[in-house]
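The complex is shown incomplete by one protein chain, all other protein chains being positioned as in the whole.
Up next, subunit A:
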């Protein structure tokens, strides 16, 4: 089955005068399957937006090829690519009504006026804004503008929906609500979608496939259920909130999530197969449902000497002796000798 979008060793290097330039994206291979929701995830500057803009055609790769529906589109201008793009700033045309905004792409494709109006109307209905069809964008709230931007991209039935941090300008609660609506629209239309975000919750909830980028390179890729419990590198682990990198004698680099570390009273023993260490509580932060407890491992020094634990009770105080338990099934091994 031909992937809808394929990146073949795509790279982008910004050439600055007199220097070797900055590599925003290097040697990226990516294949996005029809109907899937893919997220490009990573910190600022990791190349995710650059990658999206290359897929859209606003930026030309300095190396590699981009294929859309199996055809080489590396040199094709954006208007000929059949993409539907949603911007972080929504970019709604301020001088047009919502209906005209949503119908813009259809008119550009020379769809007959009556049909264009009807399809635009249906797209607006899909996002629940048909009642506002005659209003101008300035009269809408952020969330509503976002919905219109989505309707506008969906109306043209593109091969792929490209979303550049579409929810970043919304407040936290609205973001969660809009996230669900976005997923619903994608499911209802069956469109292939690629979304760029720095928010891991967003990626976890929306993705069929998560692609984690670091410094322009692909760090890890897979379904959330495969990636999240098994980060493949220190970078991914840190990015996903694995706050612990304890140095265990006789073992390579490992990591474990704070909510999986268990603290038993000193003297108690862990189950067979689990790793146990003696330690002392160094800090306790009350969090309501539990405490964030930091404990130093006996005999260890440096940054790998402490573990953070989400402890479900409020019965520990700094100075308490504890048995730190790292359950085997939650302890993740990382590649040896890795640079941060």
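Heads up, the rule we're going with is that a contact is a pair of C-beta atoms (placed from the backbone, for glycine too) under 8 Å apart; a residue touches a chain by one contact, two chains touch by 3 or more; residues count from 1.
Just so we're on the same page, contacts and distances are computed from a predicted model.
J.: What is the missing chain called in its UniProt entry, if the choices are "Putative spermidine/putrescine transport system permease protein", "NADH-quinone oxidoreductase subunit L", "Zn-ribbon domain-containing OB-fold protein" or "Cell shape-determining protein MreC"?
T.: Answer from the UniProt record of the missing subunit chain: "Putative spermidine/putrescine transport system permease protein".
J.: From the list A:42, A:84, A:166 or A:253, pick the residue that touches the absent chain.
T.: With A:42, A:84, A:166 or A:253 as choices, the missing chain is touched by A:84.
J.: Have a look at A:94, A:190, A:302 or A:319 and name the one touching the chain we're not showing.
T.: Touches the omitted chain: A:94.
J.: Using the touch definition from the top, which of A:37, A:104, A:228 or A:245 touches the missing chain?
T.: Per the contact definition at the top, the residue touching the missing chain is A:104.
J.: Kindly note down the residues of subunit A that lie in touch with the hidden chain.
T.: 56-58, 77-80, 82-85, 87, 89, 91-95, 104-105, 108-109, 152-153, 156, 162
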